[in-house]
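Missing here is one protein chain; the remaining ones are kept as they sit in the complex.
Moving on to chain A:
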Amino acid sequence: MRVPFSEPRRLHTGDAMATLHTRSAARLMIAPSVLLLLAWMIVPLAMTLYFSLLRYNLLMPGMEEFAGLTNYTYFLTDPAFFQAIFNTLAIVLGVLFITVVGGTALALLLDQPMFGQGIVRILVIAPFLIMPTVAALVWKNMFMNPVNGLFAWLAKLLGLQPFDFLANAPLLSIILIVAWQWLPFATLILLTALQSLDEEQKEAAQMDGAGAVSRFIYLVLPHLSRAITVVILIQTIFLLSVFAEILVTTNGGPGTQSTNLTFLVYAQALLQFDVGGASAGGIIAVILANIVAFFLMRMIGKTLEA
(Lines give C-alpha, C1' and ligand atoms only; values in the text may rest on other atoms or scores of the structure.)
Protein backbone atom coordinates (compact mmCIF):
# COMPACT_ATOMS: atom_id res chain seq x y z
CA MET A 1 0.00 0.00 0.00
CA ARG A 2 1.24 3.46 -0.81
CA VAL A 3 1.93 5.64 2.19
CA PRO A 4 0.18 8.94 1.61
CA PHE A 5 2.43 11.28 3.51
CA SER A 6 5.78 9.63 2.97
CA GLU A 7 6.91 12.85 1.38
CA PRO A 8 8.34 14.81 4.30
CA ARG A 9 6.74 18.14 5.03
CA ARG A 10 8.82 21.20 4.50
CA LEU A 11 8.48 21.78 8.17
CA HIS A 12 11.02 19.10 9.01
CA THR A 13 13.61 19.46 6.33
CA GLY A 14 15.16 22.67 7.59
CA ASP A 15 16.87 21.90 10.82
CA ALA A 16 18.11 18.39 11.52
CA MET A 17 18.39 19.04 15.25
CA ALA A 18 14.85 20.30 15.49
CA THR A 19 13.64 17.30 13.54
CA LEU A 20 15.33 14.87 15.83
CA HIS A 21 13.96 16.72 18.81
CA THR A 22 10.47 16.76 17.32
CA ARG A 23 10.64 13.08 16.41
CA SER A 24 11.37 11.91 19.91
CA ALA A 25 8.84 14.35 21.34
CA ALA A 26 6.29 13.02 18.88
CA ARG A 27 6.96 9.47 19.95
CA LEU A 28 6.50 10.45 23.56
CA MET A 29 3.18 12.06 22.76
CA ILE A 30 1.86 9.07 20.86
CA ALA A 31 3.02 6.57 23.45
CA PRO A 32 0.18 6.86 26.00
CA SER A 33 -2.55 6.20 23.43
CA VAL A 34 -0.67 3.34 21.83
CA LEU A 35 0.13 1.68 25.15
CA LEU A 36 -3.41 2.05 26.44
CA LEU A 37 -5.00 0.67 23.30
CA LEU A 38 -2.42 -2.09 23.12
CA ALA A 39 -3.26 -3.12 26.68
CA TRP A 40 -6.99 -2.79 25.97
CA MET A 41 -6.65 -4.99 22.94
CA ILE A 42 -4.27 -7.65 24.11
CA VAL A 43 -4.94 -8.25 27.79
CA PRO A 44 -8.69 -8.98 27.78
CA LEU A 45 -8.56 -10.77 24.45
CA ALA A 46 -5.75 -13.04 25.64
CA MET A 47 -7.78 -13.73 28.77
CA THR A 48 -10.85 -14.59 26.71
CA LEU A 49 -8.76 -16.94 24.62
CA TYR A 50 -7.34 -18.57 27.73
CA PHE A 51 -10.73 -18.91 29.46
CA SER A 52 -12.21 -20.40 26.32
CA LEU A 53 -9.94 -23.41 26.82
CA LEU A 54 -11.00 -23.97 30.43
CA ARG A 55 -13.93 -25.60 32.13
CA TYR A 56 -14.70 -22.65 34.33
CA ASN A 57 -17.99 -21.74 35.99
CA LEU A 58 -18.28 -18.86 38.44
CA LEU A 59 -20.69 -20.90 40.55
CA MET A 60 -17.99 -23.51 41.12
CA PRO A 61 -14.90 -21.51 42.02
CA GLY A 62 -11.64 -23.40 42.27
CA MET A 63 -12.84 -26.13 39.92
CA GLU A 64 -11.18 -24.73 36.81
CA GLU A 65 -9.49 -27.28 34.61
CA PHE A 66 -8.10 -27.44 31.12
CA ALA A 67 -10.78 -28.50 28.68
CA GLY A 68 -9.17 -28.17 25.27
CA LEU A 69 -11.65 -27.30 22.60
CA THR A 70 -14.66 -28.70 24.48
CA ASN A 71 -16.19 -25.25 24.89
CA TYR A 72 -15.96 -24.63 21.17
CA THR A 73 -17.53 -27.96 20.24
CA TYR A 74 -20.22 -27.35 22.87
CA PHE A 75 -20.92 -23.88 21.52
CA LEU A 76 -20.74 -24.84 17.86
CA THR A 77 -23.11 -27.80 18.26
CA ASP A 78 -25.64 -25.94 20.42
CA PRO A 79 -28.85 -25.41 18.40
CA ALA A 80 -29.11 -22.00 20.05
CA PHE A 81 -25.82 -21.07 18.40
CA PHE A 82 -27.18 -21.62 14.90
CA GLN A 83 -30.31 -19.73 15.76
CA ALA A 84 -28.13 -16.92 17.12
CA ILE A 85 -25.98 -16.83 13.98
CA PHE A 86 -29.11 -16.75 11.85
CA ASN A 87 -30.63 -13.99 13.98
CA THR A 88 -27.41 -11.98 13.94
CA LEU A 89 -27.33 -12.11 10.16
CA ALA A 90 -31.05 -11.40 9.89
CA ILE A 91 -30.68 -8.28 12.04
CA VAL A 92 -27.63 -7.06 10.11
CA LEU A 93 -29.10 -7.71 6.66
CA GLY A 94 -32.64 -6.61 7.52
CA VAL A 95 -31.54 -3.32 9.03
CA LEU A 96 -29.03 -2.72 6.24
CA PHE A 97 -31.69 -3.26 3.61
CA ILE A 98 -34.17 -0.89 5.23
CA THR A 99 -31.65 1.82 6.05
CA VAL A 100 -29.75 1.81 2.75
CA VAL A 101 -32.84 1.78 0.53
CA GLY A 102 -34.79 4.12 2.81
CA GLY A 103 -31.77 6.31 3.44
CA THR A 104 -31.07 6.73 -0.27
CA ALA A 105 -34.69 7.64 -0.94
CA LEU A 106 -34.77 10.07 1.97
CA ALA A 107 -31.46 11.66 1.00
CA LEU A 108 -32.71 12.20 -2.56
CA LEU A 109 -35.87 13.76 -1.17
CA LEU A 110 -34.05 16.02 1.29
CA ASP A 111 -31.70 17.17 -1.46
CA GLN A 112 -34.63 18.74 -3.33
CA PRO A 113 -35.47 22.40 -2.84
CA MET A 114 -38.22 22.81 -0.24
CA PHE A 115 -39.43 25.05 2.53
CA GLY A 116 -38.01 24.40 6.00
CA GLN A 117 -35.33 21.96 4.89
CA GLY A 118 -33.29 22.52 8.03
CA ILE A 119 -36.18 21.59 10.29
CA VAL A 120 -36.98 18.42 8.34
CA ARG A 121 -33.33 17.44 8.59
CA ILE A 122 -33.43 17.90 12.35
CA LEU A 123 -36.59 15.78 12.62
CA VAL A 124 -35.06 12.99 10.55
CA ILE A 125 -31.76 12.92 12.45
CA ALA A 126 -33.36 12.74 15.89
CA PRO A 127 -33.79 8.94 16.26
CA PHE A 128 -30.05 8.45 15.96
CA LEU A 129 -29.49 10.57 19.06
CA ILE A 130 -31.84 8.56 21.26
CA MET A 131 -30.25 6.08 23.66
CA PRO A 132 -31.00 2.47 22.63
CA THR A 133 -32.82 1.57 25.83
CA VAL A 134 -35.23 4.49 25.48
CA ALA A 135 -35.86 3.82 21.80
CA ALA A 136 -36.56 0.15 22.39
CA LEU A 137 -38.83 0.70 25.41
CA VAL A 138 -40.85 3.45 23.75
CA TRP A 139 -41.49 1.22 20.74
CA LYS A 140 -42.17 -1.83 22.85
CA ASN A 141 -44.65 -0.23 25.23
CA MET A 142 -46.22 2.71 23.52
CA PHE A 143 -46.40 1.39 19.97
CA MET A 144 -46.14 -2.39 19.82
CA ASN A 145 -48.01 -3.29 22.99
CA PRO A 146 -51.02 -5.38 21.87
CA VAL A 147 -53.38 -3.77 24.40
CA ASN A 148 -52.37 -0.16 24.92
CA GLY A 149 -50.02 0.47 22.01
CA LEU A 150 -50.78 2.92 19.24
CA PHE A 151 -50.50 0.17 16.61
CA ALA A 152 -53.17 -1.85 18.42
CA TRP A 153 -55.45 1.21 18.35
CA LEU A 154 -54.74 1.73 14.63
CA ALA A 155 -55.52 -1.93 13.95
CA LYS A 156 -58.81 -1.70 15.80
CA LEU A 157 -59.62 1.50 13.91
CA LEU A 158 -59.22 -0.43 10.67
CA GLY A 159 -61.25 -3.31 12.01
CA LEU A 160 -58.27 -5.63 12.38
CA GLN A 161 -57.15 -7.82 15.23
CA PRO A 162 -54.31 -6.16 17.23
CA PHE A 163 -51.02 -7.93 16.57
CA ASP A 164 -48.66 -8.84 19.39
CA PHE A 165 -45.46 -7.81 17.66
CA LEU A 166 -42.87 -8.85 20.22
CA ALA A 167 -44.49 -12.21 20.98
CA ASN A 168 -45.32 -13.24 17.41
CA ALA A 169 -42.62 -11.55 15.38
CA PRO A 170 -39.86 -10.74 17.87
CA LEU A 171 -37.00 -10.65 15.40
CA LEU A 172 -38.87 -8.50 12.90
CA SER A 173 -39.91 -6.10 15.65
CA ILE A 174 -36.30 -5.72 16.79
CA ILE A 175 -35.18 -5.18 13.20
CA LEU A 176 -37.77 -2.41 12.84
CA ILE A 177 -36.70 -0.70 16.07
CA VAL A 178 -33.00 -0.86 15.19
CA ALA A 179 -33.70 0.28 11.62
CA TRP A 180 -35.55 3.31 12.98
CA GLN A 181 -32.44 4.20 14.98
CA TRP A 182 -30.03 3.76 12.06
CA LEU A 183 -32.07 5.25 9.22
CA PRO A 184 -30.90 8.77 10.15
CA PHE A 185 -27.27 7.70 10.01
CA ALA A 186 -27.59 6.36 6.47
CA THR A 187 -29.66 9.35 5.39
CA LEU A 188 -27.23 11.88 6.84
CA ILE A 189 -24.17 10.32 5.23
CA LEU A 190 -25.82 9.78 1.86
CA LEU A 191 -27.17 13.32 1.91
CA THR A 192 -23.70 14.67 2.64
CA ALA A 193 -22.34 12.66 -0.28
CA LEU A 194 -25.20 13.73 -2.53
CA GLN A 195 -24.53 17.39 -1.84
CA SER A 196 -21.01 17.04 -3.17
CA LEU A 197 -22.33 15.90 -6.55
CA ASP A 198 -21.49 18.43 -9.19
CA GLU A 199 -24.57 20.46 -10.05
CA GLU A 200 -23.28 21.10 -13.58
CA GLN A 201 -22.94 17.41 -14.26
CA LYS A 202 -26.56 16.87 -13.33
CA GLU A 203 -27.63 19.69 -15.59
CA ALA A 204 -25.51 18.44 -18.47
CA ALA A 205 -27.12 15.02 -18.15
CA GLN A 206 -30.52 16.65 -18.05
CA MET A 207 -29.79 18.66 -21.18
CA ASP A 208 -28.63 15.54 -22.96
CA GLY A 209 -32.13 14.29 -22.39
CA ALA A 210 -31.42 11.81 -19.62
CA GLY A 211 -34.57 11.07 -17.65
CA ALA A 212 -34.76 11.06 -13.86
CA VAL A 213 -34.33 7.27 -13.70
CA SER A 214 -31.31 7.03 -15.97
CA ARG A 215 -29.76 10.05 -14.27
CA PHE A 216 -30.15 8.21 -10.96
CA ILE A 217 -28.68 4.95 -12.27
CA TYR A 218 -25.80 6.33 -14.31
CA LEU A 219 -24.88 9.48 -12.42
CA VAL A 220 -26.16 9.59 -8.84
CA LEU A 221 -25.76 5.94 -7.86
CA PRO A 222 -22.11 5.65 -8.97
CA HIS A 223 -21.39 8.87 -7.10
CA LEU A 224 -23.03 7.47 -3.97
CA SER A 225 -21.39 4.07 -4.18
CA ARG A 226 -18.51 4.99 -1.90
CA ALA A 227 -20.79 6.51 0.73
CA ILE A 228 -23.09 3.50 0.54
CA THR A 229 -20.12 1.20 1.11
CA VAL A 230 -19.09 3.25 4.13
CA VAL A 231 -22.64 3.11 5.51
CA ILE A 232 -22.85 -0.64 5.02
CA LEU A 233 -19.51 -1.39 6.60
CA ILE A 234 -19.83 0.91 9.60
CA GLN A 235 -23.38 -0.15 10.33
CA THR A 236 -22.40 -3.79 10.07
CA ILE A 237 -19.79 -3.34 12.79
CA PHE A 238 -22.41 -1.89 15.13
CA LEU A 239 -25.26 -4.16 14.07
CA LEU A 240 -23.26 -7.31 14.77
CA SER A 241 -23.30 -6.18 18.40
CA VAL A 242 -26.94 -5.16 18.89
CA PHE A 243 -27.61 -5.76 22.57
CA ALA A 244 -29.64 -3.24 24.57
CA GLU A 245 -32.62 -3.37 22.20
CA ILE A 246 -32.89 -7.12 22.70
CA LEU A 247 -32.31 -6.97 26.45
CA VAL A 248 -35.17 -4.56 27.17
CA THR A 249 -37.71 -5.84 24.65
CA THR A 250 -37.69 -9.62 24.32
CA ASN A 251 -34.77 -10.69 26.49
CA GLY A 252 -33.79 -12.92 23.59
CA GLY A 253 -37.09 -14.78 23.54
CA PRO A 254 -39.55 -16.29 23.19
CA GLY A 255 -37.14 -19.19 23.60
CA THR A 256 -34.13 -18.08 21.61
CA GLN A 257 -36.14 -16.61 18.74
CA SER A 258 -34.57 -13.19 19.05
CA THR A 259 -31.19 -14.09 20.55
CA ASN A 260 -28.23 -12.89 18.54
CA LEU A 261 -24.61 -13.89 19.07
CA THR A 262 -23.89 -10.96 21.40
CA PHE A 263 -26.92 -11.74 23.52
CA LEU A 264 -26.13 -15.46 23.58
CA VAL A 265 -22.65 -14.83 24.92
CA TYR A 266 -24.01 -12.35 27.46
CA ALA A 267 -26.55 -14.91 28.67
CA GLN A 268 -23.92 -17.63 28.87
CA ALA A 269 -21.59 -15.40 30.87
CA LEU A 270 -23.73 -13.31 33.18
CA LEU A 271 -26.85 -15.44 33.54
CA GLN A 272 -25.33 -18.94 33.55
CA PHE A 273 -21.88 -17.89 34.81
CA ASP A 274 -20.25 -20.23 32.29
CA VAL A 275 -16.98 -18.38 31.78
CA GLY A 276 -15.49 -21.02 29.51
CA GLY A 277 -18.45 -21.36 27.17
CA ALA A 278 -19.06 -17.62 26.98
CA SER A 279 -15.40 -17.02 26.17
CA ALA A 280 -15.52 -19.50 23.31
CA GLY A 281 -18.58 -17.66 22.00
CA GLY A 282 -16.77 -14.36 22.40
CA ILE A 283 -13.84 -15.61 20.33
CA ILE A 284 -16.24 -16.73 17.61
CA ALA A 285 -17.83 -13.27 17.63
CA VAL A 286 -14.39 -11.69 17.32
CA ILE A 287 -13.57 -13.85 14.31
CA LEU A 288 -16.85 -12.92 12.63
CA ALA A 289 -16.29 -9.22 13.24
CA ASN A 290 -12.75 -9.45 11.91
CA ILE A 291 -13.98 -10.70 8.59
CA VAL A 292 -16.14 -7.60 8.27
CA ALA A 293 -13.44 -5.33 9.69
CA PHE A 294 -10.99 -6.53 7.06
CA PHE A 295 -13.08 -4.97 4.33
CA LEU A 296 -13.84 -1.83 6.32
CA MET A 297 -10.18 -1.15 6.99
CA ARG A 298 -9.35 -1.44 3.32
CA MET A 299 -12.11 1.04 2.51
CA ILE A 300 -10.95 3.62 5.00
CA GLY A 301 -7.32 2.99 4.11
CA LYS A 302 -8.10 3.98 0.56
CA THR A 303 -9.81 7.18 1.60
CA LEU A 304 -6.69 8.14 3.57
CA GLU A 305 -4.72 8.07 0.36
CA ALA A 306 -7.27 10.09 -1.56
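What to note about this one:
Just so we're on the same page, a contact is a pair of C-beta atoms (placed from the backbone, for glycine too) under 8 Å apart; a residue touches a chain by one contact, two chains touch by 3 or more; residues count from 1.
One rule holds in what follows: contacts and distances are computed from a predicted model.
When the listed names "ABC transporter domain-containing protein", "Rubredoxin-like zinc ribbon protein", "PadR family transcriptional regulator" or "Binding-protein-dependent transport systems inner membrane component" are checked against UniProt, the chain not shown comes out as "Binding-protein-dependent transport systems inner membrane component". Touch with the chain omitted from the figure is made, among A:34, A:101 or A:217, by A:34. Residue in contact with the omitted chain (choice from A:73, A:168, A:201 or A:290): A:290. Considering A:53, A:91 or A:110, the position touching the chain not shown turns out to be A:110 (whole complex).
By the touch definition given at the top, chain A reaches the unshown chain through residues 3-6, 9-12, 18, 21-23, 25-27, 29-30, 32-34, 36-37, 40-41, 43-45, 47-48, 51, 106, 109-110, 112-117, 119-135, 137-143, 148, 150, 153, 156-157, 180, 183-185, 188-189, 192-193, 199, 203, 227, 230, 234, 237, 240-241, 243-244, 247-249, 251, 261-262, 265-266, 269-270, 275, 278-279, 281-283, 285-286, 288-290, 292-293, 296-297, 299-301, 303-304.
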